[in-house]
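Note that one protein chain of the assembly has been removed; the remaining protein chains are unaltered in position.
Take a look at subunit A:
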Amino acid sequence: MAILSRERAVTASAEACEKFVETYYQAINSNKPVASYYVTDNTTYTNAGHPPADICINGQAGLTPKQWDDLLETQRKIPSASNTNPRYHPVRYEVESYDMHVINPDYRFAAPPALLVPDTSKPDLGAGIRLMMMLTVSGTVYFTSDRDGLKQHFNDVFILVPNWDVLAKHGSRAARKLLIASHSYRAF
């Protein structure tokens, strides 16, 4: 197996993460659930015996993706409103910086055979795809519509792995190519 060149790995990881950052925070900012971004609900991974995604939010570990969605919803809730008639205020995550490293350039867990180079005479379809990456994202969380109002800095760290279901198929350009295997969040 040819070793993936550093250049190619860097470019591939940067492009994949760029897309990921864009869609993930857009989903959060439009109050959409993000549970499906995690390996936990992906049968290809779970069937192969992958543990659930490790989610640690502000020091609270062992959360499921659903619980993270619930935490985000609770965060949006206006406390003075009643529980029967809850009211929400948009909480906005504004990304100001992100950076990523490839931490395993030949990630093979649960990979479909087609992406594992069965034949050395053919080009390696999986090169630039079989990446395990670490992505750090930081920015500001705004809790009010007023930019000078309540706000925090946030720092998200993800370990991302390929979404084989999407990558094995052709023409699924728009679909989610990465899944979250680990997520550490801190706002301060």
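In this section, a contact is a pair of C-beta atoms (placed from the backbone, for glycine too) under 8 Å apart; a residue touches a chain by one contact, two chains touch by 3 or more; residues count from 1.
In this section, contacts and distances are computed from a predicted model.
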> Out of "Centromere protein N", "mRNA export factor MEX67", "LicD/FKTN/FKRP nucleotidyltransferase domain-containing protein" or "Needs CLA4 to survive protein 3", what name does the UniProt record list for the absent chain?
Replying inline: "mRNA export factor MEX67"
> For the chain left off this view, which of A:V95, A:L116 or A:V166 is in contact with it?
Replying inline: A:V95
> In the complete complex, which positions of subunit A touch the hidden chain?
Replying inline: 6-7, 10-11, 14-15, 17-18, 21, 50-51, 54, 56-61, 71, 74-80, 88-89, 91, 95-107, 109, 132, 134, 136, 138-141, 143-144, 146, 148-150, 152-153, 155, 157, 159, 161, 181-182, 184-188
